[in-house]
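On to chain A.
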Amino acid sequence: MTHLLAVDIGWGWTLAIKTVVVLGLIPLGALILGYTFLLKMMSHMQSRLGPMDPGGFHGWFQLVGDGMKFLQKEDIMPEQADRRVFALAPAVVVISTFLIFVVVPTGPRLVVKDLDVGVFYALAVSSLSIIGVLMAGWASANKFALLGALRAAAQLIAYELPLLLAVVGVVVQAGTMNLNGIVTAQQGGAIFGWDGLGNPYILTQFVGFALFLVAAQAELTQTPFDMPVAESELVSGYMVEYTGFRFLFFFIGEFGTAFAFAALAATLFLGGWALPGVHGGTADLLGPLVLFVKLMAVAFLIFWVRFTYPRLREDQLQAMAWKYLIPIALANILVTGLFKVWL
Partner candidate 1 sequence: MSTTDRPVATRPSAVVPEIEVDPGAFRHLADAQMNVELDTGDMVLNLGPQHPATHGTLRLVVRLDGERVLAADPVIGYMHRGYEKLTEYRPYPQIITLINRIDWLSSFANEVPFVHAAERLMGIEAPPRAVYIRTILTELSRIATFLLFLGEMGLQVGAMTPAFFGFRDREHVLNVIEGATGGRFHPNFNRVGGLKDDLPWGWIAECRRTMDIVFKSCDDFEDLLMGNEIFEARTRSIGIIPADVGTSYGVSGSNIRASGVDWDLRRDGDPYLAYRDVDFKVWTHPDGDSYARYWVRLQETRESARMVLQLLDAIPAGPIMAKVPRVIKVPEGECWVETENPLGQMGYYLVSKGSTGPFRTKIRSASFSNVSILPWLLQGVYIPDIITILASLYFILGDIDR
Partner candidate 2 sequence: MADETPPEGNGTEAGEVVEAAEGAEVPALGEREQALLDRLAAELGDGLVEHAEACGDLVVRVRPDSWRRAASVARSELGCDYLSFVAGIDWMPAEPFQGAPGGEPSQPSQPSDTTYGAAGSAGRFQVFARVQSTADHHGVTLKVDVDESDPRAESWVEVYPGADWHERECWEMYGISFDGHPNLRHIYLPSEFQGHPLRKDFPLLAREVKPWPGLVDVEGPAGSDEAEGGDA
């Protein structure tokens, strides 16, 4: 993508622009998601208003102010903590979030790197955060943190499988692992011969969509799967010893990953940047906006469930993954494959 608006800008500038966009996108996405859903939607669901003053209009500046507050806090590390691991852990979590955005397409030509194994790559790097969580829990020299980290490790590993298997159905149906390819397959597809809306895979892969949402909820350690961070028990679990900007990293990581997973879900199941009938340059312009709207819809679902349900105990959580979600996912793949081969 060395051509921007038909102007050749060379690979150096391209790299710089892409880096800035991705690095800026994550905090921005975290901010938007955090404000809309965590501060406003949750508040309204709980009969309260949320922040109203900072920034004037319904407190939109709240999270920016929070970020600035975190940045100027004292850097406290427990005495018995493993210093290097303690410092590295949030970085590992955030890096894995950034890496997901390398393959998410926001337009037919607007993608940082159009990998042919996009899906595979995205899911692989998203599981890097598990290491960060374990590092955080171990290095904190705190029993609560350790408990949280161990729970997280078990949970995140367990729910990788349903996540993966849910996406396999989409890949089978699209015939490619390339995310842009999946989007164009949806755009160009037809529902029973009518191609007015394209063929968003949510219609055929509804089971996969549900599984993906559930597994994503668990990967994000959101309620009902927030045992690692069970507020009323472990008081922030593996993050308990983190303050200041290190905690900010975790926070950005959490909401940035939610942003990333919502984007992935929108791309895989809702058609991503594509609108039916919009191609080429217009798609490049409208693409980001369309993707944004779709991912906000998915994020709405994720956060709505988060604020409503109680949390599952780990053994119930593990049972759900291994005994229910994985068999359903396998059945989904089987049915998809059968349809693909014979229809």
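Picked so that all candidates are chains of the complex that A comes from, given by their letters.
In this text, a contact is a pair of C-beta atoms (placed from the backbone, for glycine too) under 8 Å apart; a residue touches a chain by one contact, two chains touch by 3 or more; residues count from 1.
This one's a predicted model, so the numbers in the text were calculated from it and none came from an experiment.
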item	value
Selected partner (touches chain A in the complex), from 1 or 2	1
Residues of chain A defined as touching candidate 1 within the complex	42, 45-48, 80, 141-144, 146-147, 223-224, 226-227, 230-233, 235, 307-316, 319-320
